[in-house]
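With one protein chain withheld, the remaining protein chains of the complex are depicted in position.
Chains here go by letter, A and B, matching the order in which they are written, and residues are numbered from 1 within each.
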Amino acid sequence: MSSTVPVRLNVNGDEHTLEVEPRLLLVHALRDELGLTGTHVGCDTSNCGACTVHLNGEAVKSCTVLAVQADGAEVTTIEGMGSDGDLHPLQEAFWNQHGLQCGYCTPGMIMAAAGILAENPKPTEQEIRHGLEGNLCRCTGYHNIVKAVLDASGQSTEVTA
Amino acid sequence: MIPAEFDYTVPESLQDAIASLVDGGEDAKLLAGGHSLLPLMKLRLAAPTLLVDLRKVPGLAGIERQDGTWRIGALTPHAALERSPELGIVSQVAGTIADPQVRNRGTIGGSLAHGDPASDLPAAMLLCEGEVTLQGQGGQRTVAAPDLFQNYLETAVAADEVLTEVRINGLDGWGHGYQKFNRRSEDWAMVAVSAVVKESGGVCEDVRVGLTNMGSVPLRATAVEEALRGQELSAENIQRAAEQAAEGTSPPADLNATADYKRHLARVLSRRALQEAAGRG
Partner (left out) sequence: MSVTDTTPPASHVGRALRRKEDPRLITGRASYVDDINLSGQVWAAWVRSPEAHAKIVSIDTSAAQARDGVLAVYTHADLGMEAGLPMAWVPPGIEVNTPDHWVLAKDEVKHVGDPVALVIGDDRYGVADAVEDVVVEYDPLPVVTDPEKALEPGSPLVHEQFGTNKVCEWSLGGGDLEAGFAEADVIIERRVVNHRMAGAAIEPRGVLAEYRADRLTVWSSTQVPHFLRLFLSGLLGISEELVRVIAPEVGGGFGSKLQIYAEEIGCAWASRKLGRPVKWIEARSEGMMVTHHGRDQIDTVRVGAKRDGTITAWHSKILADIGAYQMLLTPMIPPLSAFVMCGVYKTPAVQTDVVNVMTNKFATDAIRGAGRPEATHMIEVTMDQLASELGIDPLELRRRNFIPPFSAGHETPLGIVYDSGNYAAALDKLLEHIDPAQVSREAEELRERGIYRGIGFSTYTEICGNAPSRIVGPSGFGLQGGGWESATVRVHASGSATLYTGTSPHGQGHETGFAQIVADRLGLDPAQVDVIHGDTQTGPFGLDTYGSRSLAVGGEAAARTANKVADKAKAIVAHQLEADAADIELRDGKFSVRGSPDRGMTLAEVAGAAYVPENLPEGMEPGLDEQTFYDPENFVFPFGAHACVVDVDAETGKVDVVRYVAVDDCGPAINPMLIDGQVHGGIAHALGQALYERIHYDESGQLVTGTFVDYALPTAAELPSFETDRTETPSTVNSLGVKGVGEAGTIAASPAATNAVIDALRPLGVKFINMPLTPMRVWEAINEAKGGAA
């Protein structure tokens, strides 16, 4: 039925032009068309946030955005945050604070956390917890994720009960 | 996880968008942020044949004040409402929608046109004397909030119409409160109550109370309002008024809430929302 549509994306600073089905989800464009598999899919109802990327600087769930909607946009994925040896402060903090176990939710958590810090550089523990309400983790109980975000924001990681 | 196939167009003017809708027939849908529509499409609970993407239509986003009224472009995301506390109850309500990522994408126009009685904005619209502009091939019309929401997922927006603008009364000098009850903070409201109160010398000069997810459309708790209007804003009066909150409602039951429980919640949340709005929280 549908014909393909050209889509221009700037992903992590690189320009890409794709021909996509209109129904192609942004997350699949990133993963399957561009090979950026750091962005994950953990649900089909926009709950888990594993697919979180930044679209023009804002955290969004890339499973709930069509690739065509991102035409002309700048996208940042976990691969664009930093690499081994040149880690983003959030990546470093997740590592130092044991903010991950299986790692599957981690890219989305880091991107969501970056969204929080962009608006609120020194969030409280409760602000972090609410800021991460769109991201699910089954391994960590969130405890060390919250500490990691505090750490990355240069604050004490002494969490309160 | 995978939407069914559809055709896609991204018009650059409102006229073209309307023309595309008309051409696409009844299975054509508008696409704004997509956060009401795409989840349904991914589960194949919706399968439109044409999506008309509004993102290139100029002039559909933004918040501006004109006299006592706020004009909010339909494509304004929830996050922008949240960051505009001057919008009062609408800003407060918008800040509770789902999660930050969803608020960055979901739009006020999309949410209102979707007409889900569990969503947060519709009831607030009732309180702010909200109205929307609908632009169709026959021209433009204004629909007031009470007429916009017709039934569960049914609104007055016709198949060939685009909801272009939302207008709300600034409610200057009114206090507002929103009590949203859900199991997890990212969830839809099980029940929510929004309230705005205009106080003068300790007396409730005027009051409006909105109920979310207490029926197939957002409701005004008029019995509560009548019981409190003109009364002293005492804890007792608020309590007594809030007892009327569930009057005449037949809320939908689900696994986590019977109709009785929802009616109980409506009463409790009404009291709390009124206290919050009256600064008595």
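As a convention for this text, a residue touches a chain if its C-beta (ideal position, glycine included) is under 8 Å from a C-beta of that chain, and two chains touch if they have at least 3 such contacts.
Computed from a prediction, not measured in an experiment: that's the story for all the values here.
Asks: Specify the shown partners of the omitted chain in the complete complex.
Replies: Listed by label, the shown chains it touches are A, B.
Asks: Who touches the missing chain here, B:Arg44, B:Arg65 or B:Arg141?
Replies: In the full complex, the listed residue that touches the missing chain is B:Arg44.
Asks: Looking at the whole complex, which of A:Gly72, A:Pro121 or A:Gly141 touches the chain that is not displayed?
Replies: A:Gly141
Asks: For the full complex, which residue in B:Leu38, B:Ala145, B:Leu211 or B:Ala257 touches the chain that was left out?
Replies: From the options B:Leu38, B:Ala145, B:Leu211 or B:Ala257, the contact with the absent chain belongs to B:Ala257.
Asks: For chain A, which positions touch the chain that isn't shown here?
Replies: 21, 23-24, 28, 31-32, 36-45, 47-48, 50, 77-79, 81-84, 87, 91, 94-96, 98, 100-107, 110, 125, 128-130, 132-146, 159-161
Asks: Provide the residue numbers of chain B that touch the chain removed from this figure.
Replies: Residues in contact with the chain left out: 1-2, 4-5, 43-44, 181, 183-187, 190, 255-258, 260-261, 264-265, 268.
Rule of thumb we're sticking to: only the chains that are shown with their structure count from here on.
Asks: Using Cα averages as centroids, what's the distance between chain A and chain B in whole Å?
Replies: Roughly 28 Å, centre to centre.
Asks: Tell me, which parts of chain B touch chain A in their complex?
Replies: Against chain A, the touching part of chain B is residues 1-8, 10, 31, 34-35, 38-39, 41-43, 49, 51, 53, 55, 79, 98-102, 104-105, 184-186.
Asks: In the complex formed with chain B, which residues of chain A make contact?
Replies: The contact residues of chain A facing chain B are 1-3, 5, 21-23, 25, 41, 44-47, 49, 52, 55, 58-61, 63-66, 68-69, 71, 112, 115-116, 130-131, 133-135.
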